[in-house]
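Of the protein chains in this complex, all but one are displayed in their positions.
Up next, chain A:
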Amino acid sequence: MKARFALLRNPALRHGGWPLLIVIALAGGQVMDDYQVTVAGTILIYAILGLGINIVVGYAGLLDLGFAAFFAIGAYTSGLLMLKLDWNFWLTLPAAVLAAAAAGVVIGYPTLRLRSDYLAIVTLGFGEIIRITVVNLDVTGGPNGLTGIPPVSVGGRQIVTPAGFFYLALAFFAVVLVLTGLLARTRLAYAWRAIRSDDTAAEAVGVPSRRVKLLAYVLGAAVGAVAGPLNAAQLGTVDPSSFTFLTSLMILLVVIIGGMGSRPGVMVGAIVIVALPEALRTVQEYRGLFFALLLIVIVILRPQGVWPARPRRFRLPARAPAEARPARAETGALLEVDGLTREFGGVTAVADLRLRAAAGQVVSVIGPNGAGKTTAFNCITGLIPPSSGTVALGGRRVRGLSPHRVAAAGLARTFQSIRLFEEMTVAENVLIGRFARDRALLRPPRRADLDAVRRCLDFVGLADAADRPAGGLPYGDRRRLEIARALAAEPRVLLLDEPAAGANPTEKRALMELIARISGLGTAVVLIEHDVALVMSISDRVTVLEHGRAIAEGPPAEIQADPRVIAAYLGVPDDPETDLVTEVLG
């Protein structure tokens, strides 16, 4: 074990196999002939493009069918600045990156609310718009593109040979690799994976999803744009036929073949996309056919990609230190909801709802199906805007804020149908809950984050499952994980939407005990629940909703005796079988 540790301390191996790959590539540049280094250079260009689209598609899950547009913007920006303004190649580089980043905002901003098919169509359109624009503008050389782009010079030496270009591309690739590697460790990368999995849930637990999505476009575009000037330097020309829909598809294939969100996968994908057709030159005119067939075979054999992303193991602290923050000494009503109303067309889902929850209290909202309980929760958390009314958290009005801001204000929630980030590990799910406390994106998770994750997992009893994917957990653990994720926000008010649904009696008892411990922390717990026995035994106060209106509010004992409640649950008050009612409620 000791020897193994010594080996791992070796700096060359500590950061994975990338340095080794670079060294092999450096050596390879010496032995490969011009043709091979040209192809290898193209592989590196596609690898850079792949690392760019990997951010957008692989991490953030935003399907982009027009990524060649950023490639084109990078190439044309650099080429034009060199040809028209005589800029040095190295000066055009930041300009190309900035131009593409700006384009990322242009494409990203209007599409923030779109998903899947619609987003794909918009990006496809964007790609074509860019290509058709450069083909029709005189300044971009129209269909001829830009020709006569001067070679890059490094330290006074012009790079004209294929081998020279290969080393230039390798340097670019190494820089992009390091930068994307740093990016992959940041909280932003976790946030991307969360919105890929479920953007509504991510937003609800505190991830600023619009900003995070926009950053995916901007950073992805900026990375991809680096390939543009490089390609222009390689070919000495910028030809609009290089930026067609087919190019976008090839770039997308790099991540699909390699494995979504996997940087080694991107390398493999780029090799397959570029080198495979070259190797297939031997089959002459059947090249396209064989290439297509081989792609199909690869996708069938490795549906997750040749080198799928492996979950990053989380080294949690062995024991959670005592909570740094002093127990909340808050008193009085933490959550104050007044006159909350929500109408959908002519239907009033929630009408004039008043709700109070004080520190350490458990307040339950019960009511028949369709009474408007979940709608009320969604209005309170900002998921859907209320038609009228006020929501205040510790005296601060939060109505009208976006869900992640409501979460940051101290209101955490779970969902009726459990919404976890299925592809992420248990610990990562909880980490996402930390965004409500700390929205910093461009740095790795801090020690405080890890401590909180550990504490929350310990609290719900899931610490042993920390590195398991959330998607593989049994039902009861999924409920507890969702609560742990909400607790990571250290909320003042916790809204639980039917936490006992589908639970067996043992699980229900455990849940009741968990809720009691949460309220013991000084958190106000608001519960939607159908299990009347459970509600009555743990609640301090109960509100009963029917047709969106509160028909009763008070301590459990009072509610149990309220004839309106009995009527709402079991029909008319003079029902002959009132015995049954007493049996159920008693």
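Things worth noting here:
Here is the rule we use: a contact is a pair of C-beta atoms (placed from the backbone, for glycine too) under 8 Å apart; a residue touches a chain by one contact, two chains touch by 3 or more; residues count from 1.
Everything below uses one rule, namely that contacts and distances are computed from a predicted model.
Per its UniProt entry, the chain excluded from the display bears the name "Branched-chain amino acid ABC transporter substrate-binding protein", taken from "Phosphonate transport system permease protein", "peptidoglycan glycosyltransferase", "Branched-chain amino acid ABC transporter substrate-binding protein" or "Carbon-monoxide dehydrogenase small subunit". Touch with the chain omitted from the figure is made, among A:V160, A:V178, A:V297 or A:L442, by A:V160. From the set A:P264, A:G367 or A:G410, the residue in touch with the chain omitted from the display is A:P264, counting the whole complex.
Although one chain is not displayed, chain A still touches it through residues 4, 7-10, 13-18, 20-21, 24-25, 28, 32-36, 38-40, 42-43, 132, 135-136, 142-145, 147-148, 160-162, 231, 234-237, 239, 241-242, 264, 267-268, 271, 275-276, 278-279, 281-282, 284-288, 307, 312-315, 317, 447.
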